[in-house]
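One chain of protein is taken out of this complex; the other chains stay put.
Should a chain be cited, it is by its letter among A and B, assigned in written order, with residues numbered from 1 in that chain.
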Amino acid sequence: MDSILLVSHVDPDGALPRAALEALAAARTLGAPVTAALFGHSVGKAAAALAGTGVAKVLVVEDPALEAARYSTDAAAAAALAKASGASLVLAPATSRMTRVMAGVAQRLGGRIDTHVTQLVDEGGPTAVRWYYRQRIEAKLRRKERPWVLLVDPGATEALKPAGGAAPPVEKVALALPAPRTQVTGVRSPSSGEQTIRPDAKVLFVAGAGWTKKQQDGKPHPEEAEALILAFLRGSGASLGSSKSLVDQAGEGQKVFEFMTHLNQVGQTGSTPRHAKGLATCCHGEEPHVVGWRFIRERRAVNLDASCGWARGKADVLYVADAFAVMTKVNALLAAKK
Amino acid sequence: MSFHIVVLGSIVPDPLQTLEPVSTPQGPGLKNEQMLPAVLDPWAGHALYEAANLAAKTPGSKVTLVSLGPKAKLQQVMMAVAQKVPFELVALDGPAGGFTDAHEVAARLAAAVKALPGLDRTKLLLFGGWESASRGAGVTLQLVGELLEIPDQFQGVDQISARPDGSFEVLERVEGGRHQVSTCQGAPAVLGWATGNLPEPKNNPQIGMANMRLVMPALQKAAPAPVGTGGVEFASVQVPKVMRETRIVKDASPDEIARELVEWISKD
Partner (left out) sequence: MERQSMAVDIACVGFGPAMAGFLTTLSRRLAAAEKPPLESAASPGLPLQVVCYERADDPGFGVSGVVTRARGLREAFPDLEAAQIPMAAKVRQEKVLYLLDPVGASRRSAALRAADAAIRAARFALKYEEQAVELPYVPAYLHKLDGFVFSMGQLMQWMSGQVLSTGTVQIWPGTPVASALVEGQAVKGVRLVDQGVDRHGNPEGAFLPGMDVTAALTVVGDGPVGAVGRQLDRELGLPQGSHGRRDWAVGMKFVVDLPEGTPLEPGTVLHTLGFPEPEIFGFLYVHPDRVASVGIFVPSWFESPVRTTYRYLQHYVQHPYLWRFLRDAKLRSWGAKSILESGRRGEPVLAGDGFARIGEGSGSTNVLTSSGVDEAFTTGVQLAEGVIELLEAGKPLTRENLDAAYVARRRASFVEAEGRVAEKARDGFQRGVVTGLLGMALAGATGGRISLGEEPAHPAEKVSSLEQFYAGRIPAGDIAAIRRDCEAKGVPLHDALMDRAGWPAVPLDGKLLVTQQDALLVGGKVQAPPGYADHVTFLRPELCRSCGRKVCFEICSAEAIRPGEGGVPTFDREKCVHCGACLWSCTQRLDGTDEVNLAFRAGTGGLHSAEN
């Protein structure tokens, strides 16, 4: 029987990341006892938040140097915790911080790693479900090697709801961290601010290259398109995604929206965000683009082309209409509601 | 201060191809894998172009692309890539499919990097994609970094700014569409690139001619590098059939559509 460790950093405010509770829920499906491990500047708050989650104990490494997300110190801490636990399965939430280090940790443990796990099941042993080839092929796999490190994708599992009660016992793991050669100096938001893909938004708005193309009067209207998109984002609180062809235009020096960067791109080399709802407008393309919204639960599209590959068979509803006209009306309704 | 930038990157199917898994004696593979046109992995491509850009800005630097893939396919892809930016190639002849084990691939790549003639660790920046369009695990580069005992790693990198003293600032993607800013004392370091900010370089025949004088011999002496699926047992590999019943709304006025959309957006 495998022994399971869930290892996570704590958030900058000391809280337990939500993604850790999701990974814990995935770990619990395997039925084996779960030990937790936390590292950070101060982990007490996060350890207490594990009360009533069924974890047997919490191993911790605390050090001021662990306040910053940095490979050398994080990898040392996570590896020490995993070694101390002796676990054969090491699970971690795929936050940017854990993703940066866990492959290195697996190597230090002499183990193996698999990432982007969307589901764990017990089918003749621990079995992971993950995607290959840009979310186009899904595989279920088991591994012979141990320790086996698994990174669980955020948003793929419902987070475990702690029942409260007594906090699990905490055990400190002593560790001398290496002297860092890297200093984390801060976090920078792109100038676009509100217009990036935010996982917490309910709606993802996907803008396609059609917004910059010629409209019915034979001319492109990028300024109007920009105003409509921004007004919608502000009115709805939606996150902004974009097709590759639209962000590529920026790289080619064409007139394109000021706020659009590669950070907005979904599908292909862009992200595969998870939102409850997605609204695609003026998009055109096929499978590799569409993978960008594989994990959007409810999907609608506005497009002039009834046979659009973005929509047919991929969206729940396709409105065959001029997005400029529709979004003008949508924005008016959203403004009136406020 | 100059760098020796080693870019790890392999080939993936051209993005518009239809992919279908099949099982082979070596484990899962793609239907017609040999026939599918290939391109340089897009993230590795970004890393390569960023490497060339950095090398151009730091005189004395050079770029080496280390690539593990089937020799014939590598040869074909290099004809498209070698026109873009100057680099030297080290080719390893082995499978480039997504179902091979990242640890086995990393071991091959690490050995190839260690064997680079005259490699100076104090100048080594190991570049690659933070993802790939094949395995898509985002771990190979990290594993190679560990195998080479490189203490500093960055993932989801969109920008590097080198300073005259050899230190550099890195922007890494973190949650919420933001960048974490770090300063590293200098090489050696691992940088896994997101997309960066550079457009794809133009095809330059002169760069192509110069590259090929080294690329072709490198391909000809590509050493066999078999890699397998490690201890992974694939229980199932499939293309998910998720076709939705799309309701197509034609001939509705913008007002009607807008009302329906706002109602839908507002629902919890």
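Going forward, a residue touches a chain if its C-beta (ideal position, glycine included) is under 8 Å from a C-beta of that chain, and two chains touch if they have at least 3 such contacts.
Just so it is clear, the structure is predicted and the values come from calculations on it, not from any experiment.
Trainee: Among B:Pro37, B:Gly60 or B:Pro226, which one is in touch with the chain left out?
Mentor: That would be B:Pro37, which touches the missing chain.
Trainee: Thinking of the whole complex, not just what is shown, which of B:Thr58, B:Gln76 or B:Thr183 touches the missing chain?
Mentor: B:Gln76
Trainee: Residue-wise, where is subunit B in contact with the chain that is not depicted?
Mentor: Counting only subunit B, the missing chain is touched by 14, 16-18, 32, 34-37, 72, 75-76, 79-80, 83, 199-206, 208-209, 212, 216-217, 219-220.
Assume only the chains that are shown with their structure count from here on.
Trainee: Please output the residues of subunit B touching subunit A within their complex, sorted ascending.
Mentor: 12-13, 15-16, 18-19, 21, 28, 30, 42-43, 46, 98-99, 101-103, 106, 131, 133-139, 142-143, 145-147, 151-156, 158, 169, 171-186, 190, 194-200, 230-240, 242-252, 254-255, 257-262, 264-266
Trainee: Flag every residue of subunit A that touches subunit B in the complex, lowest number first.
Mentor: Residue positions touching the partner: 69-72, 75, 95-97, 99-104, 106-108, 112-116, 123, 127, 131-145, 178, 181-190, 196-199, 202-203, 236, 238, 248, 251-253, 261-263, 265, 268-270, 277, 279, 286-288, 294, 298-300, 302, 306, 311-322, 325-330, 332-334, 337.
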